[in-house]
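In this view, the complex is presented without one of its protein chains, the others remaining in place.
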Amino acid sequence: MVDGLVRAIGSGAFLADDLAVTFGVLFSAIWGISALYALVTVPSDERGRLFAYFVPAAVGGIGVAFAADAVSFYLCFALMALPSWGLVTHPRTAEAHRAGTAYLGVTVLGEALLLAALMLLAAEAKSIHLAELRGALAAAEHAGVAFALVVAAFGLKLGAIGASGALPLTYGTAPAGAASALAGATVKVGVLGLLRLLPLGEVVPDGWGAAVIVLGLLTAFGAAALGVLTTTPKAVLGYSSASQMGLVLIGIGAGLADPAAGSWAIAAAVAYSVHHGLAKATLFLGEDVVRHATGHFRRLALAALVLPALALVGAPLTSGFVAKYALKHAVHDAAGALPHLAGTLLSWAAVGTALLMLRFFVLLMQEPVDQGAGTVGGAAAPRRAAAVLWASMLALVAGAAWLWPAGWAADAAHSAFDPTSLFAATWPGLVALAAALLARRLARGAVRLREGIVPPGDLVAGATRVVSAWLAPVPAPVIAGGRTRATGLPRMLLEAEGFWTVWAVAAGVFVVVAVVLVLVAA
Amino acid sequence: MNLVAHLPVIVIMMPLIGASIAFVAGPRRAPLVTVATAVLTIAPVAWLGARVLAEGPTRYEIGGWGGPLGIVLVADGLSAAFLGLVAIVGLGVTLYATGYYRVATGSRPGPGHGLYWTLWLFMWSSLNALLLTGDVFNVYVCLELVGLSAVALVTLAEGAEPLRAAMRYLFASILGAMTYLLGVALLYAATGVLDMRMLADSLGPSVAAETGLALMVAALLLKTALVPMHFWLPTAHAAAPSPVSAALSALVVKGSFFVTLRLFLDVMPAGYLGGADVLIGVLGAVAIVWGSIQALLQERIKLLVAYSTVAQVGYLFLLFPLARHGGEVLSAALLGVLVHALAHAFAKSSMFLAAGVTLKRFGHDRIADLPGTARRAPVIAATFALAGVTMMGLPPSGGFGAKWLIASAALASGEWWWAAVVLVGGLLASAYMFRLLAVFMAAPGGRPLPVGGVRTLRTEWVPLALAAASFLLVLAVPLVTRLAEASAVVAQAGGVVP
Partner (left out) sequence: MTVWLPVLLPVLVGVTTFLLGETRERLRVLVNLAGAVLSSGVVIALVVRAYDGAVAGSSVEMLPGLALSLEADLLGLLFSAVATVLWAVTLVYAFGYMAHAENRARFFGFFALCIASANGVALSADLLGLFVFYELLTLATYPLVVHSGTDEALVAGRRYLYYALSGGAALLLGVVWLYAIAGTVPFTPGGALGAVAGRTGELRAIFALLAGGFGVKAALVGLHRWLPGAMVAPAPVSALLHAVAVVKAGAFGMVRLVNEVYGPELATSLGVAQPLAAIAAITILFGSIVALRQDDIKRRLAYSTIAQLSYITLGVALCSPLAAVGAVAHLAHHAVMKITMFFSAGSLAETHHIKRLSALDGVGHLMPATMASFAAASFGLAGIPPFAGFFSKWPLGAGAAESGQVWATLLFVTSGALAVGYLAPFLVRAVRPAAAAREPGAESDPRMLWPIVIVGALSLVLGLLAGVPGSPLDWAARAVAPSYAGWSPW
């Protein structure tokens, strides 16, 4: 058999199919605006240090969309993920350092899993082209292992349950311009990876779809629950990302569970990526803008932030509504009890999202004004530029609902004014509002707690602490040299030799040997 | 007169004549005479070797008297190889001694200076005779001559310790010689012949002959210092003046081993002494381990080197259990042992000579007090390193060739444990050699070592040359192989492998 692997892996390959273009444009937009935002907000003496990491991360983060083979994909993935460590640790505080360590741990684990998955699939497909890897997955000899590796690798990136804590942890310390890129773009690479490697719309072994759906449900609800219990706006946004990615997982799971749902599953995943990427990036930038603003402008900014928040909840006429539309289609098209259960639960997931957004606003309003750099109210020039950039992001979010194929978008728009779906889209928000008010009444003051029930980063942070403690370097053993005078066994051996060489003994020994020889001989 | 026919006699007479001239010439001119003799002796030895290679084993009857009464000399590949060894190492030792004694005594001849040359050449001559003699009684005579001159040489060193060592040596020598003579008497009573070739023809199952041969072998083992009969060797070899130590360790022990070889391979039919050959092999194995361990524990270089001889001699005796198998195993083992004997002789003489330089330069040879030698006396360190490689049996040294051949013979015979012994011995040798070399490499302590003005070409470069010879001996293996093939045993066994 001719094996192309050796020859092929030396050459990278990129392509521009629909998926690549969609994600490429999305990533470029988010990385681009984030970069500009970082440029205008980060003090000039720190810019060099930040952009030394930012630029490679952005190149990798955008390039990954166009990667056509396993090596290019992995290369771009690593190029994006590893330098991002520098974004997370940018503030150079102990907290940032810990967050960076946790980020690095999760990232490296994810990359290892991804590499293993790619290797397995490449060996199976005798090729490294992603399309062929995807084709080889379902029928692979170790299909189950490969599938688990793929889901685990990208699940880590998406903040699936268990790893959800990584997202709030990393966004918590990165500068706003970097956090928006991390939250808006790099997380979506997980979605892209799943779409590139999972054969949606094809027949796959039983249970795969169910597994992904269950993972998605756990993530959607679990991350929402964790997020509500945290105490900083950025952490809430981080958990919200994880929760939203849980929804994407549900869609992909539906696509796996039933080939018929494949195309809608892909559509949903793409739609969610675009919608959530833009909205979340906007929220992160907005959080920064609000924190640096005072007075009227602060109120204005807070009001403007409602738009992306509503989009996330899936309010009609927002991009979130369109995304959810596709997701519902996917879930409904898939046959089976679990997808249907998931379909029922989707609206409740929206309740979770709405609660998170409320929590975010509550916390954000409590945030003190950051006096560090010039505030917008004080009319410092860079902050104005920042506000302009943020406004352009907002515009993108607003326009995102209309980016989709005409027929599809019209369909979605039409359904938006259908009373049933209108109700379906709005009741979760209302329920969340009611719950929040109730909680406020019942547990007054609890939201003000700075130390939440959930430590920032939950499992991830705990694991990082344990591992870091074990990794504390131990010094090399000190080697003592030299040799003392013979004692013990050596002494005994020397004395034995001394006895041996006494004349009488020696003569006796000789006689014995001679006699034995004679006896043996004769 | 046909000179070629008389070559064996010339080989023996040359050093003897040299000894007489040196005695007469007096201490001042004796070194020159000895060097000349050493150089001149090489020619007939080489010629003899060439003849053996060309025409096979030759037999020479002195005065035309044949056996059983006349004196018969036999030159075959084995004796030629050992003669060559004695000639080359002898030359080295002689050159070294000229420097050594000049250094030792300054301008005035000191004690031991004058007698050394005569005794040394006399011993050389006796050794050559031992290697050439064709009957078992003359072996006794030669053994006595070699032994007595060796004892006398040991006493040349000053002090009480050498004297005690010499007495012990003398005791062993006499004990061995008497036992050997007793054995010869029994053998003669049983067979009526002393000529080795005739013995080989007439040996039959006879208790007297077997007992006699067993006694002779026992005596030879004593003289070769096979453990546990090595009590005399370390002290004597360590106490003697360095050129003497070198000759004793490198050459004299090989003489008695050579005779053992002759008895087992050429005189006795296979298995004649029952399990004696295996017993000897076992003792050889014990010697390798015991000698090495003792070497590892010694605190003086010369004692270390002497115990190393005890260990290395053990390898020689691994031949006998392997020889039982005959055929290829025998020829490989014999070649291996031969190579080992040569390699060891070169290495051991170089180490003793270098130890002598160490003593002269630093005033002592206590290992622990010699850090930094590699820097102060790089030539000495290099000598020990190169010779050490041979001791350890690492490639490409002669020691490696020997170990390879012995181990292959053992594995081919199915008795793999001999191969294991060989390897363990190599490891132990590395342990004791590197113990020494590590000290040489160590950073010198704060204390400066006394540096005497003794750095002459002869005293340092001669041992290095000998060590280099042992290191590169593998290159000479083809020649040794041809010599081995020119001996009767190997010819019978069907040539050397493979």
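We call the chains A and B, going by the order they appear; numbering starts again at 1 in every chain.
Everything below uses one rule, namely that contacts are C-beta pairs under 8 Å (C-beta built on N, C-alpha and C of every residue); 3 or more make two chains touch, one makes a residue touch a chain.
Please read these numbers as outputs of a predicted model, since none were measured by experiment.
Participant: What are the shown chains in contact with the chain that isn't displayed?
Facilitator: Visible chains that the missing one touches: A, B.
Participant: For the full complex, which residue in A:Leu19, A:Leu36, A:Val59 or A:Leu115 touches the chain that was left out?
Facilitator: Once the missing chain is taken into account, the touching residue is A:Leu115.
Participant: In the whole complex, not just what's shown, which of A:Leu104, A:Ala176, A:Val270 or A:Ala436 touches the removed chain?
Facilitator: A:Leu104
Participant: For a quick check of understanding: of A:Glu124, A:Asp333 or A:Asp458, which residue touches the chain that isn't displayed?
Facilitator: Touches the omitted chain: A:Glu124.
Participant: Just one of B:Phe264, B:Phe384 or B:Trp404 touches the chain that is missing; which is it?
Facilitator: Hidden-chain contact among the options goes to B:Trp404.
Participant: Just checking the interface: what residues of chain B touch the absent partner chain?
Facilitator: Within chain B, the residues that touch the unshown chain are 335, 371-372, 374-375, 378, 389, 392, 394-396, 400-401, 403-405, 407-408, 411-412, 416, 419-420, 423-424, 426-427, 430-431, 434, 437-438, 441-444, 474, 477-478, 481, 496-498.
Participant: Given the full complex, what residues of chain A touch the hidden partner chain?
Facilitator: These residues touch the chain not displayed: 1-12, 71, 74-75, 78, 82, 86, 89, 92, 97, 100-101, 104, 108-109, 111-113, 115-116, 119-120, 122-124, 141-142, 145, 470-476, 479-482.
The rule is short, and it goes like this: only the chains that are shown with their structure count from here on.
Participant: Can you give the whole-Å distance between the Cα centres of chain A and chain B?
Facilitator: Roughly 78 Å, centre to centre.
Participant: Taking the touch rule as given, give the residues of chain B at its contact with chain A in the complex, in rising order.
Facilitator: Residues 168, 171-172, 175, 179, 207, 210-211, 213-215, 217-219, 221-222, 228-229, 231-232, 234-235, 272-276, 279, 283, 290, 293-294, 297, 368.
Participant: For the complex, which residues does chain A have touching chain B?
Facilitator: Spelled out, the residues of chain A in touch with chain B are 483, 486, 490, 493-494, 497, 500-503, 505-507, 509-510, 513-514, 516-518, 520-522.
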